[in-house]
Every structure is written in C-alpha cells, then in structure tokens.
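Below is one structure, written out as structure tokens, with a few remarks after it.
A single protein chain has been removed from this complex, and every other one stays in its place.
Letters A, B and C mark the chains as written, and numbering starts fresh at 1 in each.
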Amino acid sequence: MKFSRRGFVKFSAGSAAGLGLAGVSLKTLSDLTAATTEENYPSKGPESFLNSICQLCPGGCGVTVRKVGDRVVRVQGNRNSPINRGGLCPIGVASLQYLYHPARLRSPLKREGSSWTKISWDSALGEIGSKLSSTVGRGEGSHVVMLSQELQGVLRQVASDFLGKLGSNNLIETSGPGDGTGVAVRLMQGVQSRPAYDLTNSNHILCIGCELLEGWSSPVWVMKGYSQFRGKRPRGRLTYAGSRQSVTATKADTAVQIRPGTEGLLALGIAYVLISERLYDFEFVQSHCQGFEDWRDENGRWHLGFRNMVLERYPLNLVSEVTEVPTERILKIAREFGGTRPALALAGPIDSVTANNILAALSVHALNALVGSIDRRGGVLLQYPDPLDTSEPAQSTPSFLGNFAQLLRLGKDPLEAVEQAFESGKPYLPSALITLDADPVSDSHDAKALSEKFQQVPLIVSVSSFLTATAQLAHYVLPSASFLESWVEQESPSGIPFLYHGLAQPATSAFAESRATGDILLGLTRSLGVPVSDEDYGALLKKKIAGLYERKSGAVAGTVFDQLWHQLMEQSGWWAPTYESPDQLVEQVAAKGGWWDSFYRYEDWSRTLRNPTGKFHFSVSGIESLVGGEAAGQLGSLPHFQPPAEGPASEKYHFLVRFFDPLVAVSHQPPLPFVREIAGGLVQNNAGIWVEINEADAEELGIHSGELVWVESIRNRLQVFARVSTGVLPGVVNIPRGVSGWSGDPWSVGSPVASATLAEHGADFMPKWGETRVRLLRS
Amino acid sequence: MKWFLSGLVIAFVVGIAALPPDLLQKKVQQPIAFNHLVHKDLDCASCHEFVKEQAFAGLPSLDVCLGCHESAVTENPEEEKIRQLAAEGKPVVWQRLFRQPSHVFYSHRRHVTIAKLDCQNCHGKMGESQSPPQSVHNLTMEECISCHEAKGVRAGCVDCHR
Amino acid sequence: MSNATTVLGPDEILLDPITRTGKGFYWLVAVLALIGFGGLGAWVYQLMFGLGVTGLNRPVYWGVYITNFVFFIGISHAGTLISAILRLCHAEWRRPITRAAEVITVMVLFFGAGSVILDLGRPDRALNVIFHGQVRSPLIWDVLSISTYLTGSIIYLYLPLIPDIALLRDRMPHRRIYRLLAVGWQGTPKQHRVLEKAIAIMAVIIVPIAVSVHTVVSWVFAMTVQPMWHSTIFGPYFVVGAIFSGIAALIVAMALIRHFYHLEDYLKPVSFNNLGLLLLVMSLLWLYFTFAEYLTTYYGAEPFHMTVFSSKVTGRFAIPFWSMFVLCFVIPAAILGNKKTRTVKGCVIASIAVIIGMWLERYIIVVPTLSRPRLAVEVVPYAPTWVEMAMTASFFSLFILLYLLFTKFFPIISVWEIKEGREKSVSDVVERVQGYLPGDSSNRKIETLKSQLGHS
Partner (left out) sequence: MSRWGMIIDLDKCTACQACVVACKVENNIPSPPEGEALKNRTISWMKLIPLRSEGSESERTTYAPVACQHCDNPPCIKVCPVDATNISDEGIVRQVYSRCIGCRYCTNACPYTVRYFNWSAPQWPEESKSYLNPDVSLRPKGVVEKCTFCNHRLQKAKEIARLEERELHSSDYVPACVEICPADALVFGDLEDSASEVSQLARSPRAFRLQEDLGTEPKVIYLSQGE
C-alpha cells in the first residue's frame, strides 16, 4: 500500500469530512439529549428573610419567606408565631405556586360581549364608581351584595364602610360548614364568642365525626397541639368514631366505624354509660348545669331531664344496633373517656342545618359538660374578644338573606343561604354583586343554577387573582394581590385559646398590575365620590395595631423562650414590653409577625356561662323549629337522636354517599399543583377527586383501585378515580367535597369536576349532604 | 476511496473524543466597552459587590456605575452610554464572560472569603484587560480539580454537582 | 493455488447465494431496511423527548428494552456455544450447521448490547462506563463479558471462515475485501494444522465465556435483593434458557436457509432431528429449573416473594406466564417427544413456539418483580408504547437483515468443512468408533468394513 499524493489529498478530504461529521454528531447529540436546563435558571440575588401571615385558609399561620433578590423562593413557618411555631401545612408551603401562577390576572379586565378588554385601574374604578352611584341614585344602593372570604378586622371594616356608603348591609362572608362544637357552645352556654380548645392540656380527645387532623379549626395549630398531646407523659389518648377511615381514624388509639348519621346517638350511648356507671363530674353537673335532672318550670310544668331521657331512651343495645358499633366497644370508649380527666369531646361539622346534625353537636357537647370540661384546663374554653375590636361580634343580618339568615347562627354555610336567597328571589335580587377573593360559583353545589342567577345581576365586579368561574361571569375583574404581596392583618383564628393579632408587610412587590384587596376596596370607596380618608390599607393597619400600645399586656410574638420568660414575668406581676412607643410596637409586630397574650383564666363562669341562669343548659332553646314533630313535645330541645332523613335505598341508587373535606380542601383557592399532587393522600395522580368504596362492594361491582368509575346520583354523574379500601362501610361511598381541575390551570386536563353537584336537593333547594344516594358504574 | 474512508473514520473518532461540545458558540458583545485596567485602583468587590458575601459575584448594576459616572469623568463616548441608559431608564445588561455548566455550584464566598483566593486564580488577567474579551471562558472541571489537587483540598462530586 | 479448492463439484450450490441474487432478495432487504431504519426514527424521537415516550414508569423502570437485551443475549448462545460443543464432541452432523449458528451469535450480540443503549436515559454518556466504570456493579461485569464474548465470537466465526474466504477470493478476484480477509490462505497442510488448532483452542475458550456471559446477565437481576430476582440458580437458569432459545433460533434460521437457498441436501432432516432432540432436552431442563425456581419461592412463602409469585401465576401476569409455559414446554415437548412429528416442519413449529415463549419468559422475569415493590407504592400497569414496539421491530428486522447480508457475502454453510467431511470424516468416525470397542476381533471386523466402504 503506497501513500501517494493522491492518497494524501483523499485522506485530507476524508479527515475534513470526518471532523465535520463528528462536530455535527456531537452538536446533534447534545441538542437531542438537551443536557442543559440553563434557560430555566432565574436571576440570582442576595438572600433575605421576611415574615408574613398565610391567608390561604382562616388558620392564620405565620410564615417566613426566603427571598433571593426580589424572588420569593421558599415559604416556611414563622418560628415566632404562637399559632404555628415554625410549622406549616402543605397549602401554605405551596403558596409560592399561587404567587407565581401562570394564570394570575395581570390587569383589570372589562367584559365586552363575550370577550375581555384590558383597562386601566383608573378607568375601571371610574366606570364601576359611576355605575354604583347611579344604582344608589335609583334607590337600589341597599340591594348591593358583597360576597367574600372570611375577612379580618380592618378589611371587614373597609368593606362594610364601602357598602355603608351605598346604603347596604349585605356583607356576606362565606366560611364553609360550621364547627359543630362551636354551634353547641353558643346554644348551650348562651354565648356569642367563639370557643377555644385546650388540646395540649387534654388527656383524652374523643372525636365523634370530627376530623381533628384534616383541617379542623386552625390546622397547623391543631397539629402542633396534637404533637404535644402525644408527646407529653402521660401520653394523650385519641378516640375516633366516624364513618370514614380518615387520617384521624388511622392516628387514633381507638377508632370505630359507625353508620353515617348516627354520631349523635353514639354520643348519647356514651352518656348512658357515663351516667349509669356514675363516671360523670358530679360537682360540675350539680353546680353549673341546668336540665340534667327532671325539673319543673315556674309554671309548674314538668320537664324531662337529660339523665332520665338518656337512661330511658338510649340503652346500649339500642345504640349498638343503630350505630352498628358493638356494645362492648361503646362501653370501652365511654369508660376510657369518663375515666380520664381532663377529656374533651369534639363534634363534626354542621354541613347542613338538620335536626340530626344540630342534635348530634349538642349531644357531643353534652359529654363535655358531663365530664366537667367546660372552661377548665384541657376542655372547651371561650376566646377573649380582640382587644382592638372591643365591641361584641356584630350580629348583623344582611337584608339580602332575608329569612335564610336565621340559620347562620346554627352553623349554616352562608353560601347556602346566598344560594337560597338567589333561588327564591326574595326579598330582592342584588342590584350589583361584588365578590372579594371568593368564588361562590365553584364552591356552589349547583354551579349552573347559581351562575344563571348571577347572569341576571346588572353589575358584577369580581376582585380576584384568577379568572375563576365567578370572575368569568363578572363585568369587571379587578386583579387582587396575594397575601405575600400585601399588608396582612390577622385576628385570632377560630379555636385558639389565646389572643393573637398579626400584622405583616408585603413580602414582595405585587404581580403585574395587581393590588391588595384592601387597597382595591378603598379605591372603590373613593370612586363613589364621597369624602373618605386618603390613607392606604397598610397605613390603616399600622394605625390600628398601634392601639395595642395602650393595652399594657401581652407581647410581641417571639420564640418559645421569649414566651416562657414573658409568662414568668407576668405571673410575678411584671410587664416589661420590648417597645417604648406605638411606632416601635408596630415595627416590631410587623417584623416578628404578630402580637399575642397567652393569659387565660379558667373557670370564669360569669364570662363563659351566659344563659339567664348562669348555667350550662342541657335543654336549649332556639331549635324548636328544627326539631318539631313528636319529639318536640316529649323531649323538647334536649339533645336527643333523630335519624337522618336519608332517601330510601332504591334498586338504582343503592350507595349512601358521604362528602368529606380533606385537609387540602381547607383553602378556597384554585387548586395548586403541589396540593393536587398530594390530594389523595396516597395517590399522586393529580386527579383531585376520587371515590372511596368498600372492598367487598368493589369486588361485587368488579371495580379495581385506580380505575375510572362513574358516580351517578339523581342530580349528576361524574367520572372519578376509584379507591378500594377496607376503611369504608359496606353500602357507603366517600367523596371529597371539592373541585378537580380548573379552566385556567396549565397543569390539568379536561373539564373541572365538582363532587358537590352530586348532592340531592331537599325541598328548600339545599343539598342533602348526608342523605344523597348514588350508584357506581364502571367506565 | 480507501484513503478517504480511513481519513473519515480516524478524524471522526478523534473528533468525537477531542472536540469541545460547545463548538459553535456566539461572540459576546458587552453593552459598554468596559476597560478593566483604568479601574484597577478599585477593589473588585466595589463593582462585583457580592463576591465576598454570596455564592455569586454579581455584575454591576447601573447604579454602581452611576456612583462615579453620574457626571462625565472622561470624554470617552462609552462612558456617555451609562448616562444614556440611565436617562432611558434601562438597566445595563452585562454578559457573563466566565461560565460553568448550569449544574455546577460554585461559591465565591467560600473561595474568596474563607479560602482567601485571589480573583486572578480563576479569572486570570481580566483586571488588566483594556477592552472586553469577546469569547466566553467556559470553566472546566479540570481547572477546578487541578487547583484543588495542587492545594490539597478535598472535593467530593456533590460539593459542586448538586 | 491448488485445484482442490476451486473445484467443488456438487458443493457448488453452496456458493449460489453469493453469486446469484434474485428479485425477492432485494424486496426482502428493502422491507427489512425500512422497518429497521424506520424504527431508528423512533429512537431519535425518544432521544428528543426522553424515556417518557415509553410505557415505563415508577416503579416499573425496566420493560421491553431490557427484555430484548436478555432475549438477544440469550439467542446469541445458539451459536457459538452449540457450535463449539458439537465441534469439541466431533459430532459429524455439525458440519453444515456451525456457521449458521456462529453468525447468529455475532449478529445478535450487537442488538443485545444495543438494547441497553436504547434503555439508557443518557446514551450520550454511555462511555462513562469505560471512563468511570465501577467493578462492583454487575452491569460492568456485563460490559466486560459481553465485549469479550463479542470479540471471541467474531474470532471464532472468522477462523473457520478463512478457507471459504480464500475460495471466494479465488473465484472473485475483483472483490478486494476477500483478499484482505483471506489473510493469504493457501490451504497448505501447515496452514490447515494451524487453523484447526486455533479453532480447537477457540472452541475451548468460547464455551466458558459463553456460559459466563449469560450467568452475568442473570446476575444483573440476581445481585439485587428484589423478590424473585434474588436467586442463586439464576445463573444456570439463564444459561439453560439461553441455549434453549439459541437452538430454537438456529433451527428456524436453518429451515429458512434450507428452503430459500434450496439446500435440502445439506441441511437434512437428520440435523433437524438431532437439534430437535437437543431442543427437547433443553425444554425439559428449562422446565426443571423453572419448577425449582418457583417451588422454592412458593414453599418458602415469604410475603414479598409471594406477591410477585402470585402476580405471575394467578394475577396480572397469568396470561403471559401460562403462555410461556405452554410455548416453552407443552408445545415443544408434544412435538419433539414424538418421533413422527419430529420432522423439519415440526421442529420449526416447536422452535417458533420456544422463541416466543422465551421472550415471554424474559418479560416475566423483568416486569412482575418491578410491578410489586416491597413498600406500598402505587403501581400503574406497564404497557409498552409504539416507540418500544417500533424499536423492537427495528432490532429484529436489522438482525435478520444483517444475517441475510452475511449469506450474500459468505457461504452460510462451511464449504471446506463439508468437503473435509466428505473426504475424511467417515474414516475418522470408523477409527473413533473402533477405539471405543473392546478386543481385536471387532477391530478386524471394522477394518473389513472400512475397506469395503472405502471401495464402494
């Protein structure tokens, strides 16, 4: 083989081609496999930390935000917050996905026909202002309705001031199902304030239908309390009775499954044991209760007492038969509950105001009275009024709700009252509707009906971060900032046995053109052309918090050590504030995330038992219209049992459906991807809604875990994922109450599915949450 | 044909093994033709302000430039660009000249503040350059490792590859 | 250059495939190439979008690609191992079939190794196994043993090919490739001695390498602690399965060659009969190992093992499992156990059943274990996507294509060995058989027989 010149030329040409080919291959390969994700890297910047307060649910957790430059890269619990002490629930952590959601609204929108036009804030507020003014001019100012999430102090004040300028009192805060124990406390103790629960000091917690660990009360505060309850010695014991194998059930030391709708009866069965085995607190019942023994009123009329009613009507074998809990288990639960002090009984939510539901809550709270856990260490307490809001909680009844407002104090979901008012059209249809970070259409059990009604309203203004189902019906959509972008005020969340008032500054600049809800409301008020102060929302908040300076007690939120030191000082009669002026106080509160006062005086009966007798009433008034019937005469309004009015099992719809609210549903916000990923607890399938079915039932129907099934009620049919479980009673299926998917969500596919649309309607147009029947079909 | 083919094969193999993967790179154009040398009396940290406190060194913002160049210091037309940008309300967008692959984590603080290395160790005579270089210097793992070995400093994979 | 190598007489037909090419061949090549290279398009798609285009998920991280890998490596045992054993045993009926077997080995190994590359998330970093190889990983053992095996097999294929290449060189001087490959073979007795010695040495070396290859493949699974992978008999079990599927592949290949190249006279029913018997033996051996493997699992009844076991025997994987049983045992045993049905056709049917059955066996080993993780992890059932099927079709097509092209360039039946057989084997056999027999008298009788034969 000779290497000629010709050969050399060829070799060179070959080399060149080979080199080129190598280059191209490398380039192609590196492009194909795309090793780099560099384009995803956001900007760098110095690290900083700021405190804020999560507003994605009413829990009021303090959060600490980690920032890199102006970007928020982490939201974690604020260690100084007495509510959550550094812990945070998954929704709070995922709030970053709310903040940086691709579907956030960027500017005010005006609807023209079926399309949206961007408009400036000035023209949006101007146009809305003139329309509202002309409404007032027509004399319909009082017919303006505002629907909002649960609001806090100044924001509530600003909102009602705005409505007041229009002549309306229709500020309706939708807050979801009422806490059963809270309703019972109000009825049996004659008080208006919200109850508080001394979880950590309790030695036994008995949950009857109460999902303690799935979003009840202020969720993170409950989890912290639960942790201490379990960690102390002797270790606190938890008993759960309910119809679903919930997280609370799996975490309980004793868990029993009961027939849905028999929670109250089980409580009465436990009361039977406590009374017959003399395990109740004689001293408390004797000196602070009324209606336990048979009694005669001033007219000489004889009344049956709680003791004899229970002993006569609720013997264990009967209770056992109806609840489907074996007698010996009821005995065991009752003896343990009666034998441990302090013990606390918690009722489930009032998802519909029915005799069954209300009586169940009363029956459960009666157990608290029996074991003397009223306003005592480890029992049911009563929150002190907020020092900055000294008036009694206003019992304003929005005129729009008419007669439907009456049931609100019994725990009725205000949204249901709104739906009923819309449905009846009485006393009037709103002349204008303003929604404040609320999405009543999505939350409604009959979105279609409600949106049809909404379409008859001449002006809808939606203050919202997203183009929600409600916002889509609006004439104007005003983009609101998230809590991380605004000043935040937080009052004591429900259930917490100490005083708390939180204040936080914006953690980052507002997204696009969005504005804080408080500032939007102030802007709307100004747009009416009436004289109003020109302070912004943040300034109003700071001014209000400065008022704490006069109180001369409590402390700026601090670490656990700060807290102990402060308590020690106060106990010795000292009060040494860390601040010297109101401005300093405001600065510190905003920096640390709040102010609080942990002082609580137990057994303050004059404050906590405010019936005319000054006692705890077993027999309550105010529910006669609900109870009715045969029972009304004999049992009056003693906590007795009335079976749920569930429809008869038909050949077609033979499953009773139970709606439940998992932890991830505590937020009324659009589903965040991280939250949806964990929604199923066990399933990471992003599916949002699933149906739980008993193993044997599933086998009979040939349904496998994870497969898509149709759930069909008389109202609607939905396709959801099946989850087969031994933790479901035969003949019952469980469905989370909530919405999967959302039209503005880039992560989800398909159309939204709302399980609430399955609920059968009662005569009053309201969903029969506990009484709906469905069938399952394989798809 | 035989020679052509053997050339092709050999060059291909050598090429695959030896060619840098970032073969076809664009030239870098800085918004302002910055002269490091005339600024040599300044500490590096006065413009790259985070070099001692953060993982990244930071490229100077317009405000940093304006700190001295609010009004004209020289008659250089490049200097005028600073005020021009400021007048337009635009930021100055510097291009990075030293890069690592995106999966590499390097802490300036660790090397500058704790290990007390001079900037020249990695950035060479950048401080003496009179006009901005037009090519990016892609730092390689060999450069890191050889220095670590020379100084006897342990380096585990995930210290940099997180 | 002696005439002996160029005058072939009746064996001329063995070179027909090389010298004459029909229309059908081009069609076949076109179709195979289309499927083969079309499938590679699927690979580009996979490179662009990641392995998400397959049906794989968590925890079923391995699927059809790894099944193909084990399957192809198994098929490779056809060749070299069988040919080496038969050669070492001086089985005279081997002469027409060794090459067909060796070619299978070499060709299929590329696709076995290729399947692993397909399965990599980062094929651009495949060379990391060389730059940063960790000897503690069974995958590295695989890389080592498969590359050794591939090298060995190529040499083992090449050595006996040299005289035939020389023949072609003499026939077709214009094809310079033959001159290169013939490495100056002249057919001198000395060259013959060296060659035969080399072949014998390679035959001895290749057997342990082949055994080790499939043992090591099995260890990829057996070295983990996963239920129904972590088994001590996996090594021999995989080797037996490999030989089993290898023989089946060989039978099919031989039948096709025999049919299309009209070589009925060379690939006689007796070869099929013998290979069929071998297949039957392997089928029984396979059954024995399968039984032993499953019985120990069942009897031990460890919970995690039992979940995998029952998913195979009665659960989600029951259909492929019992199909495997029927295809690997029932059908071959029924056909091959009966002398009447052990015909060419019968052997082919049994072999096709075994090939499908053994693919299923590999699938049944890979997927169910992964589908039943120890911790209660949600499992989405694995089903291959079009990408995986396209790649599988592509690999099978390309394998057949390569094989086909080989037959176009080299005699698929060893010409010189056939010729050597004609010339020497009878006397060799007689001599050998003589050596087995006791006493002189019989020796004499054979002597007579031999002389009679020699003259007839």
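In this section, a contact is a pair of C-beta atoms (placed from the backbone, for glycine too) under 8 Å apart; a residue touches a chain by one contact, two chains touch by 3 or more.
In this text the structure is predicted, and so the values were computed from the model without any measurement.
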{"item": "Missing chain: touched chains present in the view", "value": "A, B, C"}
{"item": "Among A:23, A:58 or A:86, the residue in touch with the chain that has been omitted", "value": "A:86"}
{"item": "Residue touching the undisplayed chain, where the options are A:213, A:556 or A:635", "value": "A:213"}
{"item": "Listed residues C:61, C:110, C:158 or C:260, member touching the removed chain", "value": "C:61"}
{"item": "Option touching the unshown chain, where A:127, A:263, A:677 or A:771 are the choices", "value": "A:677"}
{"item": "Residues from chain B at the interface with the omitted partner, ascending", "value": "55, 101-105, 107, 109-110, 113-114, 156-159, 161-162"}
{"item": "Missing-chain contacts mapped onto chain C", "value": "49-52, 56-59, 61-62, 116, 119-123, 125-126, 128-129, 132-134, 136-140, 143, 220, 223-226, 370, 373-380"}
{"item": "Positions on chain A where the hidden chain makes contact", "value": "33-37, 40-42, 44, 68, 71-77, 84, 86-90, 92-94, 96-97, 99-102, 104, 213, 219-220, 223-224, 226-227, 230-231, 235, 247, 250-251, 253, 255, 663, 673-675, 677-678, 681-682, 684-687, 741, 746-750"}
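Throughout what follows, only the chains that are shown with their structure count from here on.
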{"item": "Chain B-chain C separation of Cα centroids, rounded to whole Å", "value": "56"}
{"item": "Cα-centroid distance, chain A relative to chain B, in whole angstrom", "value": "52"}
{"item": "For chain A, residues contacting two or more additional chains", "value": "30, 35"}
{"item": "Residue ranges of chain A touching chain B (in the complex, touch as defined)", "value": "3, 6-8, 10-19, 21-23, 25-27, 30, 35-38, 41, 44, 46-47"}
{"item": "For the chain B and chain A complex, residues of the former touching the latter", "value": "1-16, 19, 21, 23-24, 50, 53-56, 58, 101-103"}
